[in-house]
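Here the complex is missing one protein chain, while the rest keep their positions.
So that you can tell them apart, the chains are marked A, B and C in the order they are listed, and the count of residues begins at 1 in each.
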């Protein structure tokens, strides 16, 4: 559920950036959202292609309403809403602040128009600037920081929702031109993916979770000890070529490889391959991307698979998915580098190397990685008070944790402790697979 | 089904207008379609509010595709389509000319944009003009005439679909400013509707159906004899005030007033009043119109009722609905005058008089009138050959005939023999009620 | 809708049988119902295989409740119901006599058991006998007569509902042993169906409908004049062999042959053949019957087709379905003879001859014949007062008229004016096809 996101109350331990930093960050994040809309027409911004997705216009307005509702309305005495009915239209799920427009009907709102929503954004940005100049925004810095992370999440959803929308159109429109990966990074010459190796990790009582400094959502807390068994983690994500072998081996036709609910999903939805894979006219597989439809590159990390597919692939491969504890321990010291939204590729790219890695590659960026862990509260977790915290734990059921961010995530948004979560059948996010093994 | 319309092959007896007349009519009808889009934003033109409705953009393109497919492609040697994929996207239901995009997914097509569709219209209009100058369009005059009537039908659907769309928006946008009816026409001073009287008609063997001259759809043919019993027809349509009495008498809670399928619809959909009726804050009824929401005027003809509601109202009133034969006999000599789309009111208005009518008033315009007649073939009806005629009879099942046109119909489109048809539960057309009685 | 039957108030002109006749008829009809249950196990009598069908036990109880409610409760002072809650459980659709158990949940009632329902039947039969002896039943003779016709309708539904139930079971249980048609009747030797010829009928103003003497439902009245055009009617019903030619000619894959709603049904339900046709292991067609599964006999009248299939077949054959007026005129003088439930074959049989018929064969029995006529009120029809008449017209929408009875109809129940009706997609009745042509 894209906007069913944990919007955390401020962490007491989280150091607040300086006012100037925050102002710069505000401009940067808000501007990024609008830049992502650059290639879109007004028509592209109004349609909702499925109940799980939201129109672009809604993302633009909802992220703005967040600042209006939780900062301006609280900070400015006698604040008059830009338009009172926007609270009803652009609230996502905060029951504490009133009724809201039903999610599956977001695509019926042709008014306000894109132009009016952009005016709304500009007006709120001006008011936020005014607030800054009064110095009154200091105490709201934690909320503003949350609002910016919240907006970054919606940036990713905006891209995955547009991708889903464009995929419904037989014209298969492209969102952006394709940006090839430089030859020196990807071993295109050989046409072979980097070999796959296993990295070993020791067991023991280890601490995971966030404990500052820096921002984190409340679902990453409290930092706590977990009992870990020795395990091995794959050096890179599963590639399209490897996934193709699963398909060619009858992976979608063998019930013994699937969870019961997964097999139901396969038959119910008629899955034969990951989302956005199509048979080309010459018979080969092609993949629809935000840069249009292109031939499948077997070296590329596979993505747009559901948890069920990730789990079935792992079983077929004689391995398993890592738990989120294992993933976090493996990523604890990894640099936050990779293929992010700032790279403007909007698709995963082959692992660049080195050929024999001592540590897992591509943990961050490219694809979210499904873990074997249901999304639940960390021991001692307690929902913060107030509207922002009212529902922090309300999504902790029926969803699975993903880790590491994707090619649609901002590099400034992700971290080793970050917990993303989606329902097991969800496929429209950039969600891929990394294998693990017991020692 | 809005575009499930009988697109008739030319009637042999239909006299073709002069080329100049036809050219003028082409410009007029095509221009009218675009003029109707004047108040709309690009966002308004892309969304589909329910499977029965189509996006405005689709109406604009489909009516254009009609001329491209059935005139240009046939008349111009080596014709190259404007964009070949438009045939797939904008075909409605002509299986003979190829596959088509599924109707319920029309609202997912954000591309081509409104601007591109308007360019498409302009290009086809130019090509149609070129064809005219070559003189080659003469033999296609019958098809062009059909195309223009087809486009007029879509003009009405465009308005009813926009009305439905806007009604989904809590902001309740207005399509056009309200145009009041002049006082001298409507007896507003008294606040009373014109009295209701019964006009008597004799029985006997009478001819109905179209037999030229002038254009008609094939479902109006052949003209044939029908056995009529003496009957009485109400002098005017049922008003909102009268319908309110039905509601206040528990009309929606008394199963004995309803057809079995109608009672199912009432309970299934929770109907309590006609479509677009809302309770105002002060408790009174308000009606959403294309000019925004206004207080209910009890003198106004009731509309946006289903066949089931029309039938139940008639039973409650101790009367019945007229058959289409009765309606046509009663209208045979009536002037085609009334409140049409050209009046730009987009809502029915109270009957203007005279107070004691010798003939039924408001047969044309204001509201379509549900009849008691299922939509079936006239005796001897035979579907014309070819793609245009391929499906002439394919809608002759499960629908009921409506007569007379509405405030969204063009005065140049309607006639006494005209047969409209919708499924019994449909409510989003301007569909109202006129009562009849056995002698 | 099986029990959505027009239960008519007594016709004033209907001569009442003598008390002794009526008593004999009561015993005969009631006994027949129980005899039909002979081959069934208690388990067979409780399950509801689809919302349109009812459990056998429900048929047994509902027909009994009819006599208890409309005769005993009205005729016996201080009558105490057998079990008061049975009124709620076994009322079908008479809103005037109270709430009722929802139809799709009839199959959840494992209690009362079959044994208890048979005790209920016996108790009511005794009370009806007692009433007769007091002579008090005289004034209720018309209602009793309706009750017996009502029960005969449910006998047919009981058989078609059991057939549908057994067809869901992979074991394909047989209800009864197969009774072959004597060789001298069916031209098995040749393996050819009787040739198909056209019988001509003149046009003119003709009277149809019931005008006594004898029993009829109110929907057969008033007898009235209708304007008829000259037409031709097929000498026999369409055979399985002829229908097979339609299938083999791609009938189920050619949209141009189908009504729009029919084509939707074909694709939605995946129809490839009539209901109960199955591919045998050797590739040939087999048909599931109440006597088990047997090879298709190409000479046998086709049945278990929907109106949509009948209509498409007729279009494919270059013909049309008859109107109900045409059918009734053609049958007006035909003897009520044929293959009825009393013959215990429970399947249609080939036309026996003579080879060149001067009049249509097999109009009665074997298969109901779909007509081209929507089920509507006859001119001047007026629903009788009271609970029995309350809903006489309530099914006059969305259904098509069938004529002539079937192999599951009693010979004592059918007549030329009898109007049966079902929704166009219904296939579980013994519904077949007879063709007509304009002169």
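What we mean here is this: contacts are C-beta pairs under 8 Å (C-beta built on N, C-alpha and C of every residue); 3 or more make two chains touch, one makes a residue touch a chain.
This structure is a prediction, so every number in the text was calculated from the model and none was measured.
Though it is not drawn, the left-out chain touches A, C in the full complex. The hidden chain makes contact, of the residues C:171, C:282 or C:358, with C:171.
Of the listed residues C:22, C:45 or C:408, the one in contact with the hidden chain in the full complex is C:45. Within the entire complex, the positions of subunit A that touch the omitted partner chain are 1, 4, 93, 95-96, 205, 225-227, 229, 255-256, 258-263, 307-308, 311, 372-374, 376-377, 379-380, 390-391, 393-398, 424, 438. Within subunit C, the residues in touch with the undisplayed chain are 41-47, 49, 57, 85, 88-89, 101, 105, 107-114, 165-166, 168-171, 173.
The working rule: only the chains that are shown with their structure count from here on.
Taken as a graph of touching chains, this assembly is arranged as a line, each chain contacting the next along an open chain of partners.
The geometric centre of subunit A is 60 Å away from that of subunit C, both derived from CA atoms.
Residues of subunit B in contact with at least two other chains: none.
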